[in-house]
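Note that this complex is displayed minus one protein chain, with the remaining chains in position.
Chain nomenclature is as follows: A, B and C, assigned in order of appearance, with residue numbering initiated at 1 for each chain independently.
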Amino acid sequence: MVVRAAVAGASGYAGGELLRLLLTHPGIEIGALTGNSNAGQKLGALQPHLLPLADRVLQETTPEVLAGHDVVFLALPHGQSAAVAEQLGPEVLVVDMGADFRLRDAADWERFYGSPHAGTWPYGLPELPGGRAALEGSRRIAVPGCYPTAVSLALFPAYAAGLAEQEAVIVAASGTSGAGKSPKTHLLGSEVMGSVSPYGVGGGHRHTPEIVQNLSAAAGAPVAVSFTPTLVPMPRGILATCSARAKPGVTAETVRAAYEKAFADEPFVHLLPEGRWPATASVHGSNAVQVQVAYDASVGRIIAISAIDNLTKGTAGGALQSMNIALGLDESTGLSTIGVAP
Amino acid sequence: MVVRAAVAGASGYAGGELLRLLLTHPGIEIGALTGNSNAGQKLGALQPHLLPLADRVLQETTPEVLAGHDVVFLALPHGQSAAVAEQLGPEVLVVDMGADFRLRDAADWERFYGSPHAGTWPYGLPELPGGRAALEGSRRIAVPGCYPTAVSLALFPAYAAGLAEQEAVIVAASGTSGAGKSPKTHLLGSEVMGSVSPYGVGGGHRHTPEIVQNLSAAAGAPVAVSFTPTLVPMPRGILATCSARAKPGVTAETVRAAYEKAFADEPFVHLLPEGRWPATASVHGSNAVQVQVAYDASVGRIIAISAIDNLTKGTAGGALQSMNIALGLDESTGLSTIGVAP
Amino acid sequence: MVVRAAVAGASGYAGGELLRLLLTHPGIEIGALTGNSNAGQKLGALQPHLLPLADRVLQETTPEVLAGHDVVFLALPHGQSAAVAEQLGPEVLVVDMGADFRLRDAADWERFYGSPHAGTWPYGLPELPGGRAALEGSRRIAVPGCYPTAVSLALFPAYAAGLAEQEAVIVAASGTSGAGKSPKTHLLGSEVMGSVSPYGVGGGHRHTPEIVQNLSAAAGAPVAVSFTPTLVPMPRGILATCSARAKPGVTAETVRAAYEKAFADEPFVHLLPEGRWPATASVHGSNAVQVQVAYDASVGRIIAISAIDNLTKGTAGGALQSMNIALGLDESTGLSTIGVAP
Partner (left out) sequence: MVVRAAVAGASGYAGGELLRLLLTHPGIEIGALTGNSNAGQKLGALQPHLLPLADRVLQETTPEVLAGHDVVFLALPHGQSAAVAEQLGPEVLVVDMGADFRLRDAADWERFYGSPHAGTWPYGLPELPGGRAALEGSRRIAVPGCYPTAVSLALFPAYAAGLAEQEAVIVAASGTSGAGKSPKTHLLGSEVMGSVSPYGVGGGHRHTPEIVQNLSAAAGAPVAVSFTPTLVPMPRGILATCSARAKPGVTAETVRAAYEKAFADEPFVHLLPEGRWPATASVHGSNAVQVQVAYDASVGRIIAISAIDNLTKGTAGGALQSMNIALGLDESTGLSTIGVAP
């Protein structure tokens, strides 16, 4: 059986990464590719690294173009997915790589995105407790944000095991592709090379409520989150440095054991041997996640750090992994744990 | 009056940056330059950006070579400064850019550096409470570490004003020059470009006790510090993202007021207008410090972020600023608040 | 005497670099700053590295605003300078950092720029034969392009000494600031980091006729130029790799001698000792030029390579150097030969 997949929003970074992965997925046939402002252009001019698709022409994102596919991936600006999804039948697997269906709390959505809440779909982070079950057989998937992916994987084992107090402090560094492909002055190479800068400081970043949602679910109680993202001079990768005060009685051993248990059977999460720490280069272009954790006895805090590729595990790879589960395919099909380094 | 200055360790990054600044200091005559493994070589081959000094030849670091100077700067590996300083008379201003004389607690020194404590010199961070007074007329100065400079300037106003609980969580990003000029595989361009990685996690970095010392002094009580440094792909710059739980009654206004007061008369610290955040590119090559602070009411934490150039304000510029104070010169002589950007 | 200078186009990279230099020029008072699309904004938001000017407000580029200055620098898109210059009296020194007045051949201008030729002003590259004399006392200066500056300094000695055949092959690498601050997709950090790519290949780059003009003048005969610029992942810097077939009888010694003679008294050009080669980092932020030359006997070609900072010697530093000459000031005032490295 061949699965026919369409990609709405094929000219951006998320769409391009998804196509890169779909090209090596043995069960997928790449169908319609759309991109409104670039409709009519060849993909070779927009995504020159995707040589096998160089002569494919982008179409408009219309119901007619998207019809006749088994899977439709949406890589659209937030707020646009619901209208497109409505046009697709319930038997079509719709995978939204945008933010529209991630949050369960409508008030959170409205506060952070300023528009009416479109709904909540099964959440595409299989490694979370109960994560796989929610995806099996589903025909709607909300792909997590890149930061929530990195942060949740770093911290949920501590919360699920009841080891951490309910306040997490997170500082994450992201490559520039996370900010998208629309030209903006502050994203120019001249501006970002040689510079590190924070943004969305003080709780303002839209991924904050999603992180709160995931950690609170793991903890079974509300977790407060201080989240500061920073932009660093590289195209890809997220390093999330997360910490929380340990509950009384926690030791380095109990922390290590909780993480070993959480990731024992995970195909993509690599809990590093003690003494080694994640680096984004190691997961460049791969769906792997590097995690390490330590207990700092001098301050009584658990420090958990993860590295992902924001475009792969953080977006398109995570989308494909969840698609595999939803369709009953082997979860790892078309996905690699091998990074492209140096 | 011309001040004659020698630099021991002129072939490394700290020594090179110091020479860059000394060349534009109107009151300084550059005397002996030493560099043991490079003795006999011309500076032009080692520091090709210092064109006016291209034909100067490095000498061995001996008492005879260092004799006859008003100021001797030491840019040596830690553990070597005491032996050199002993040979210099009490009337000579000795400015140690290494770690040897920064810590007041001998046990801290021995735990983190593994050698006997050499002593404690006046600490070269004039912006701290009482910082300038400690330096005036002094003939020995311990230049702070680059991370402690960035972190202490970001957080001391909150502690000095009694606004923050005594646990600080700090994640800092540093350019690679902070790791020095000795060739090591993990510092190769191929390794660092495209990668962010942490090191010294869990309280192991040697700058941790120095940060504890500074924040505790500002608070008048012990402050616990969770400090995680990360290496980012740029040659220079530190961005320190720092936070602490606010004490009851704290508001955004009290926080802002405390920072405005702390930096009102500081020539090098720029508390940014509200809504703008520091970027390391803005202080590239300058002695300026960008600071911004926010109160995140949703989690009750104060977030303070600073950007410095690790080689300038974080090392050589800080050394020169303290030298100016010790010698009774204008504090800003030979120092710039103008960054080289983009 | 204080010279009062205005900068039209203060929000871009050329304008920002000029302001950085003017701030340290002892004889200059910075007057009006204009920037049409950014008029009304504070410079601190647009050029955050220029701390001393943070509160200056940009104005519209009008005759009234520019009136009353001794020097007016124009950092405008090409085609706009003539209209502004016409409004300024003949006693005002107008320094055009754009392309409008560089070319002597009106047909060249029209072919490469597609608009009527505005005229030709004295050319601001003092190191060329006769270059200084053309600038002394002048009240109009055309600042050279960044590539022509790098290439002309690398090759004119070979042509002026009659050592090279009249065909030069040039491949130059430029940092991204040379492409300006307007947001464009292909200049995004995500696109340029990790990539090298050529543009304007095959004689299409607008700096080609300017290079031809300079080399032909040095040779006293038409020189054909094959010029290929490439974009490399760094914010600043140009490395120009230039070669030409040597005329019969040329030896390594005659080549070296010609270059030593050409640059013997030049304050900014550093002909490197034999065996060392230019690197853009060495001239980062400085007005210095590194040049090296070799004679490759196996192919009979002269290879000359230069490194400049495209924003400093290649634009704003070159402008200031020429201004100094025109005004009768010391040529080096406000300019440095010290790079900011690493």
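Operating definition for what follows: a residue touches a chain if its C-beta (ideal position, glycine included) is under 8 Å from a C-beta of that chain, and two chains touch if they have at least 3 such contacts.
No experiment lies behind these values; they were computed from the predicted model shown.
Peer 1: Have a look at C:Ser11, C:Ser138, C:Ser152 or C:Thr280 and name the one touching the chain we're not showing.
Peer 2: Candidates C:Ser11, C:Ser138, C:Ser152 or C:Thr280; residue touching the omitted chain: C:Thr280.
Peer 1: For the full complex, which residue in C:Ala10, C:Leu128, C:Ala173 or C:Ala217 touches the chain that was left out?
Peer 2: In the complete complex, the chain left out is touched by residue C:Ala173.
Peer 1: Sort through C:Pro235, C:Gly318 or C:Gly334 and give me the one touching the missing partner chain.
Peer 2: Missing-chain contact among the listed residues: C:Pro235.
Peer 1: With the missing chain put back, one of A:Ala6, A:Leu128 or A:Val283 would touch it. Which one?
Peer 2: Of these options, the touching residue for the absent chain is A:Val283.
Peer 1: Could you please point out the chain A residues that touch the chain left off the display?
Peer 2: Output for chain A: 13, 16, 20, 23-24, 44-45, 47-52, 54, 177, 193-194, 235-236, 270, 273, 276, 279, 281-286, 288, 290, 336-342.
Peer 1: Residue-wise, where is chain B in contact with the chain that is not depicted?
Peer 2: Counting only chain B, the missing chain is touched by 13, 175-177, 179, 181-185, 187-194, 233-235.
Peer 1: For review purposes, identify every residue of chain C that touches the missing chain, sorted by number.
Peer 2: Chain C touches the chain not shown through residues 167, 169, 171, 173, 188, 190-191, 193-199, 201-203, 224-226, 228, 230, 232-237, 239, 241, 243, 245, 277-282, 284, 292, 294-301, 303, 305, 307, 341-342.
Throughout what follows, only the chains that are shown with their structure count from here on.
Peer 1: Which one of the chains is farthest from chain C, going by Cα centres?
Peer 2: A
Peer 1: Taking each chain's centre as its mean C-alpha position, how far apart are chain A and chain C in Å?
Peer 2: The mean C-alpha positions of chain A and chain C differ by 45 Å.
Peer 1: Scan chain B for residues touching two or more other chains and write them down.
Peer 2: Chain B, residues with two or more chain partners: 193-194, 235-236, 279, 281-282, 284, 341-342.
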